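Before I ask anything, here is the structure I am working with.
Heads up, one of the protein chains got dropped from this complex, but the rest are sitting where they should.
Read from first to last, the chains carry the letters A, B, C, D and E; within each, the first residue is number 1.
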Amino acid sequence: MFMHNKRLMYTVRVSETNPMLASLMLEQFGGPQGELAAAMRYFSQALAEDDAGRKDLLLDIATEELSHLEVIGTIICMLNKGVKGALAEGDMEDAELLRTITQGGESHTSSLLYGGGAALINSGGAPWSAAYVDTIGEPTADLRSNIAAESRAKIIYERLINVTDDPGIKEALGFLMTREVAHQKSFEKALYAIEPNFPSGKLPGMPEFTDTYYDMSQGEGDRRGPWNEGEQWQFVSDREQQAAVDGGDGGCLVGLTEQQQETGDAMALRTASATDSDPTTGADLGAGEGAGSTKGNIVSRLN
Amino acid sequence: MFMHNKRLMYTVRVSETNPMLASLMLEQFGGPQGELAAAMRYFSQALAEDDAGRKDLLLDIATEELSHLEVIGTIICMLNKGVKGALAEGDMEDAELLRTITQGGESHTSSLLYGGGAALINSGGAPWSAAYVDTIGEPTADLRSNIAAESRAKIIYERLINVTDDPGIKEALGFLMTREVAHQKSFEKALYAIEPNFPSGKLPGMPEFTDTYYDMSQGEGDRRGPWNEGEQWQFVSDREQQAAVDGGDGGCLVGLTEQQQETGDAMALRTASATDSDPTTGADLGAGEGAGSTKGNIVSRLN
Amino acid sequence: MFMHNKRLMYTVRVSETNPMLASLMLEQFGGPQGELAAAMRYFSQALAEDDAGRKDLLLDIATEELSHLEVIGTIICMLNKGVKGALAEGDMEDAELLRTITQGGESHTSSLLYGGGAALINSGGAPWSAAYVDTIGEPTADLRSNIAAESRAKIIYERLINVTDDPGIKEALGFLMTREVAHQKSFEKALYAIEPNFPSGKLPGMPEFTDTYYDMSQGEGDRRGPWNEGEQWQFVSDREQQAAVDGGDGGCLVGLTEQQQETGDAMALRTASATDSDPTTGADLGAGEGAGSTKGNIVSRLN
Amino acid sequence: MFMHNKRLMYTVRVSETNPMLASLMLEQFGGPQGELAAAMRYFSQALAEDDAGRKDLLLDIATEELSHLEVIGTIICMLNKGVKGALAEGDMEDAELLRTITQGGESHTSSLLYGGGAALINSGGAPWSAAYVDTIGEPTADLRSNIAAESRAKIIYERLINVTDDPGIKEALGFLMTREVAHQKSFEKALYAIEPNFPSGKLPGMPEFTDTYYDMSQGEGDRRGPWNEGEQWQFVSDREQQAAVDGGDGGCLVGLTEQQQETGDAMALRTASATDSDPTTGADLGAGEGAGSTKGNIVSRLN
Amino acid sequence: MFMHNKRLMYTVRVSETNPMLASLMLEQFGGPQGELAAAMRYFSQALAEDDAGRKDLLLDIATEELSHLEVIGTIICMLNKGVKGALAEGDMEDAELLRTITQGGESHTSSLLYGGGAALINSGGAPWSAAYVDTIGEPTADLRSNIAAESRAKIIYERLINVTDDPGIKEALGFLMTREVAHQKSFEKALYAIEPNFPSGKLPGMPEFTDTYYDMSQGEGDRRGPWNEGEQWQFVSDREQQAAVDGGDGGCLVGLTEQQQETGDAMALRTASATDSDPTTGADLGAGEGAGSTKGNIVSRLN
Partner (left out) sequence: MFMHNKRLMYTVRVSETNPMLASLMLEQFGGPQGELAAAMRYFSQALAEDDAGRKDLLLDIATEELSHLEVIGTIICMLNKGVKGALAEGDMEDAELLRTITQGGESHTSSLLYGGGAALINSGGAPWSAAYVDTIGEPTADLRSNIAAESRAKIIYERLINVTDDPGIKEALGFLMTREVAHQKSFEKALYAIEPNFPSGKLPGMPEFTDTYYDMSQGEGDRRGPWNEGEQWQFVSDREQQAAVDGGDGGCLVGLTEQQQETGDAMALRTASATDSDPTTGADLGAGEGAGSTKGNIVSRLN
């Protein structure tokens, strides 16, 4: 059961309103690396988790992320406070109000559609989607997802700090950023408390392909490093050995019933392409006479 | 520049057609943990990467994932080969054809909308979305995302192997699963070849919050473990100390101009709620007389 | 700040596992009328609300909805408990496992992609989207949205109760359904405690169009009722009076600069269609000779 | 059957082109509170409605909303007329054209992708989604949704009026806004013409939870009002009484077969976390020596 | 202005209810090739079109497509009529009702979420999205899009006819399918009435690349045909001549300011990867001792 206390987890002090800056902050409210995504990632894992320790950990952090969502959402609302009232009361000149909400970012949408509130969209206006939540219900995979997610969220906060010069906002963002670091540490501990944790799941891999490295991109710029060099790795750059690595012909086969075969043949016949004709096409019809000459010269146009 | 060779990376052998199974395989074709998501994750990182070694690594693996996409897509098309022809040629009885495409999974949509091809949807019918790609352009975060993604993809292949009894499909899925393990190893090496790599980015955290653990979920089921216990951690369970951790009042403040203040007051007045009235509401109007008695007894209905 | 207690708001008792039923319950976990949508609707309103009474109300109910989300998510996880283990441990025959996860609903996706957890998708597999949240930041509109949302959620629970025969689930759903009724009552009171609350916002309408009813759909089936009949309404069924109701010509005009006019004319000329020709088209090319006769008779095919 | 007349429902007069303003108007063309959402909401209800009166009402208003969609779309096209030609004919200097389409809002996308037409996106660039349509097929719920939707649409028009100073646009928007008020009146009449209409649906609630108010958010800022105070309400603020309100233990139970139990145990064992170890983690590996000292001081950086 | 007449464009006669079949029909109501997509494609083109002939054509067909949307939606509602009542009145046994709504397709979602109405989703449950509408505001491109769209819609109707054995539905679908053929003919005429219409737009291509065919996919299966063979085409299969076709080095360059260069260098240094080390990784930590041996043998597991 969730409960709520009216005090924020971190006090919010904003120097002055700025709807454009508010719209950038949405990235951590309704964006893919934001607090709702974090809370829902951990909460959905917690529900399905049977290990008491991990379940507790996941609920602790999910709940804290909801509290962070409240902090970042409050910052956004404070930054929007001026435009909210002006839109609602209509007491600013039309043209001035228009200028105010179109100074950059997505402040125009934040104002017109959401009335200066904090909406679950990212800084580009895309609605939050559960497609951001990568929980799959296997702890050694999900904990790695959590570690990566905390690492990403830390970076987004760092970028927001770098574009903000309001000290109160900077400080609150610094707190939120720091907590991502702490959470990553906890999830790392939880991952390594499962032994073994690699590879995830129960099935081992096929040994002949576990330590092979296929050099699929070649040319100037090829490099070797610990990820494809050393005793561990079999490095395959011969293109012949990269195809049909099972030793087969690299083709595909399926068993068909006789009726399926017949139907397939009928379809093939009906839609066969006459490779030896040179049919007149719609483009031929549409090119017109002398089209090239009437259309000018792209070379001069391009340069 | 990409090039293509007609041979598949792994030969595909399918015993018999099965549109329902095909629709489950879509999870690794157009699903969030599937091969397109993998290819696009690494490709988009490669484009922006300036470190020659990582750029090469990312291009190698991105290209291999595209080759995997081709393998899994080919499996799907083989499994659908029967229904594809039957739908196109219309030579099966209507009712039998209907039964064939509604035996489970999303085979009805794969058949009707995609004609038995391999569509970029997941096994539940959701179109592939770039929201699945969590690239953010910082290598220590992105490599962690890659590690997690490989771990998740490995598990989805394991589950598909567990529900398939066609040996040719099982083998090809085994290959694809194994390559995720190999890729994870490479990405791990690449992450740890950056020193230091934790925390991601450049800004350090605020020291007072880096090793604090907030016990936000309490009650029976509380557990301690290496993620919140030991020398490293400061464990905070007192609810008072969890709120307003900056020592402030946990409120929010914003500097307003005089006009903003006045407009805000006007709006507040206009939309004030009369907390001391007990207004008649639409629900009151709509409840009708004796509604409760005429609606029966939920308790008996529920039991 | 949010806090969490390990006890659920309502005890969950499930008789036996059933992954298909679990996938139907997702509708109230990750569906448009589900608990996350409710929680986020009220929470986002609360953040931007300046009226202390409404802010408190919105936070109370948002927090309760999160607690409901936990209850419905727990039901889903209990129903999936069998398939979760079987998939992870791979100790069920492949074919049996396949049958288990394809008995209906979206249990195939719940199993393969989410491992038997509770995912933020609806019963049709569509990921939860913030597009479901209709908060716009104006209390008299948002409260009406809340009233409607509670009414819809009540109905979805009623339908789920009607397809479930597990008494423990029925009871928990009954509780969740009832709370929607209680919440609707509260939101109704909050709406009517604002006076006046209709029409929403500050601008009045244009009087000549406020009580007019346009009879746009005509023919057998036309009906009159209190929504278009009576002293209040001016009923307009004459098609002439429905068009260009401002008394203008129903056309459109825009002031263009000279250069814009010239550019527009050039574009018009370039893309003008020759209405007096009868050009040969791609379809003409593609129709082939005697196509009609070789294609059989649709009438017989259709009947 | 739908029919169309070339005259607009309201004559459109635009003073001068302005692609930025056009992109804001998209909110009511392809946005969540816009005219397509309205038309589709009522149209989908009408199709399933068996009550002749409501079916007629829904078709009347759905058809009118389509006519409104045409008016707002025409305004957008007029505002974009200059940029449309300039892009197509390429007769403006590149840099000037670039400036023209990046003056704010989403005019860059409206121009580049849609060529200055009216696209079904909102002012933030999100494509219109049927997720905006909240029809559920129960008249007492759907009518409430319609009432709320009209109320929201009215507000968005009010905001657009507040940022526009072109008198012709202002007037047309005023008409569209006014019609939302009229439609809300009609839907209210239709709702209250069903008796009783509250609660929606057929199942009554569980009496013990119908008039209870759970005070889930506590602390400074708690308020009472008609929504939680008075004879009607039982107000519960004791945290103990908010959890497990059924009188149970707030836990969760599911009946498992013996095999399910064994599989679950095996999985638990395999993924158990060693809570008494303090494992070295990837973050430990990655933190490097003296990382803290080389990374500078966040406190000075933040202030 | 749109108007509506209560008579359908084609009379709907359904033999018996069938919620599963209804959910398949959704493909042409709320699917990507369905009637709403068609109507909105043409309507949005019509609004921006300045050529009177094409504008009229687009409005004629857009309006007809709306009338088709009504026909297909009505079929869906008729097929759902039984389940709609049963769900609402709750007068069928729970288990029987559950069976009724889970017989295949997405009938479970159509029932639970939409109450047996016609929802704007496709047969796989994905909500209709304006991403389906490919209008870009250039007539020679848009008309080609329309031609293609009509061709696709024709095929989806053909498939639906092939899985339906209700003669009344078959006949109505036959009508709808036929109209797509007629519309394609009209759009073809409109395209070829513009001369020249190929290539679309105003800029000609660079002559050296207009008739070149790059043979990017090689190996067994290579074929020649009129699309890459004949006088018109320059066929390039040499891999060297496929890369950097401009004669440059195939690299990328950007002019940077001195400060940008310095910042870039600093970032490169900070995130450089040590290619000559072989760092211990998280996977190394997590692999455990003898993990391979304890995990069993994938080869035997797979076969």
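We adopt the following convention: contacts are C-beta pairs under 8 Å (C-beta built on N, C-alpha and C of every residue); 3 or more make two chains touch, one makes a residue touch a chain.
None of these values were measured; they are calculated from a predicted model.
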{"item": "Visible chains in contact with the missing one", "value": "A, B, C, D, E"}
{"item": "Of B:Thr74, B:Asn162, B:Gln242 or B:Thr275, the one touching the omitted chain in the full complex", "value": "B:Thr74"}
{"item": "Identified contact with the non-displayed chain, of D:Leu113, D:Val236 or D:Leu253", "value": "D:Leu113"}
{"item": "In chain E, positions touching the absent partner", "value": "5-17, 32-33, 52-53, 55-57, 59-64, 67, 74-75, 77-79, 81-82, 84-86, 88-89, 91-92, 126, 129, 131-132, 134, 136, 138, 140-141, 144-145, 147-149, 151-152, 154-156, 158, 161, 168, 171, 174-175, 177-179, 181-182, 184-187, 189-190, 192-193, 198-203, 205-206, 209-217, 221-228, 232, 239, 242-246, 248-257, 260, 263-264, 266-267, 270"}
{"item": "Where the unshown chain meets chain D, residue by residue", "value": "1-7, 50-51, 53-54, 87, 90, 92, 94-95, 97-98, 101-104, 106, 108-109, 111-113, 115, 121, 124-127, 139-140, 147, 161, 167, 170-171, 174, 178, 184-185, 188-195, 202, 301"}
{"item": "Residues in chain C touching the chain absent from view", "value": "140, 191-192, 194-199, 202-207, 223-226, 229-230, 273, 275, 277-279, 282-283, 285-288, 291-292, 295-299, 301-302"}
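As a convention for this text, only the chains that are shown with their structure count from here on.
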{"item": "Labels of chains that are neighbours to chain A and to chain D", "value": "B, C, E"}
{"item": "Chain pair showing more contacts of the two, B-D and C-E", "value": "C-E"}
{"item": "Rigid-body rotation angle, chain C and chain B, from Cα fit (steps of 5°)", "value": "120"}
{"item": "Chain centre separation (chain B, chain E; CA means) in Å", "value": "21"}
{"item": "Whole-Å gap between the CA centroids of chain D and chain E", "value": "24"}
{"item": "Sites on chain B at which at least two other chains make contact", "value": "5-7, 32-33, 53, 90, 92, 103-104, 106, 124-126, 140, 147, 155-156, 158, 161, 171, 174, 178, 184-185, 189-195, 198-199, 202-203, 205-206, 216-217, 221-226, 239, 242-243, 250, 264, 267, 270, 273, 275, 277-279, 282-283, 298, 301-302"}
